[in-house]
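Every protein chain but one is kept in place in this view of the complex.
Let's look at chain A:
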């Protein structure tokens, strides 16, 4: 991954800062609780949810098991449809390829669709260094970019900002980048959205190069798909003459038909809608409609290393819906920035240390940024067992062992002088010393008892190797106390 987050404090320090910020906590709580409740309703509309989830899991697992085959297949179909495929081993190579492609057009600005992959590789910074301005066009990404800030949520990246802050950012910064915010801009969401519409429209209408990611790529047909709400994606995908899509190699599905699963599970899991307002699908180039040149840049950047891990590879099933963030008691309090990577929350806690390795302090502490309550596994539409991977990565940090870095098998030593262990225990202590975080975690924990490991992860393993951990009670003490008013009310209530 890029150096974007170099210098970030490890999770416990970053989290402490976030917890002390009441605005951030208020925004986060409101956001996660709202989406969480809506998601449950959207999911309950489909009585075959469990079957869809299982099919999604199987499709992704099958693809990963035959990833070499499907990558070659995808390359053939994209090429046959008029696209050009490029391969990038790491972030630097991907950035070099995109910079070259933009240079070849002679343009000095590009419009961008929100994309995790381009954030992961630090593309905007690389383009800027090459003299190319990259304009983020998703409203939340625009807020983040103008605020010289970092995204803190996969789906709603500016969730840590409230309307007053957004108004101030627009009023102060828009003029620097193009059309200024209207005089007397207020902080109503409608006015703020209108200011963004006007500011960005002049960029869309003159843009010659668009840069996107993709939610899915179909190996059979060479089709790419982007889901969005605002129409900025459609603008970037159809108005420019050149389109460059940067996509992780794990985003493949084998066949056109497979989309029927994810088009049902993704919108309901992420925005809690039956369907997101806009979905665009394109297969290479089309005569007289949309870009005349299409480049697909396939990136590895740690994904094949992740694929090599028998337990951790399931993280590559992730469809980036963000449902796991919204149910996580730790994310809710710590916020997205504390995770020190573009992938926050439970998925970030397992994906980042695998993509980047666990050598750094941030990555070594991430597997501990969880109470193992299991809520993330329950909501995940592709059934990634996040707690299982967390426990596995904790072992990796503390005990060392074989792993793959840049395609080579290496044996990690246990962290020297137990530095990692100390970092880890600090993170764990942080989680467990927060009464709020602990309370929420426990309630969920008792509901998800069957997912809990029977032995202690990490440092406690030696102790628990010969003992079973006590099972969690069905109801935490403090819930029982509250429900029965300390035993004064009847139990049956």
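The definition used in the following text is that a contact is a pair of C-beta atoms (placed from the backbone, for glycine too) under 8 Å apart; a residue touches a chain by one contact, two chains touch by 3 or more; residues count from 1.
In this section, contacts and distances are computed from a predicted model.
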- Query: What name does the UniProt record list for the absent chain among "Glycine cleavage system H protein", "Cytochrome c oxidase polypeptide I", "4-hydroxybenzoate decarboxylase" or "Lactate utilization protein C"?
  - Reply: "Lactate utilization protein C"
- Item | Sole residue of A:300, A:332 or A:363 that reaches the chain not shown, by the stated touch rule | A:300
- Note on the structure: Out of A:88, A:154, A:209 or A:398, the sole contact with the unshown chain comes from A:88
- Message: By the contact criterion defined above, which parts of chain A meet the unshown chain? Give residue numbers in ascending order.
- Response: 27, 30-31, 34-35, 45-48, 51-52, 54-55, 58-59, 62, 64-68, 71-72, 81, 87-89, 93, 137-140, 143, 156, 158-159, 162-163, 166, 189-190, 192-193, 196-197, 200-201, 204-206, 218, 221, 223, 229-232, 234-235, 238-239, 249, 254-261, 263-264, 271, 273-283, 286, 288-290, 298, 300, 304-305, 307-308, 310, 313, 404, 407
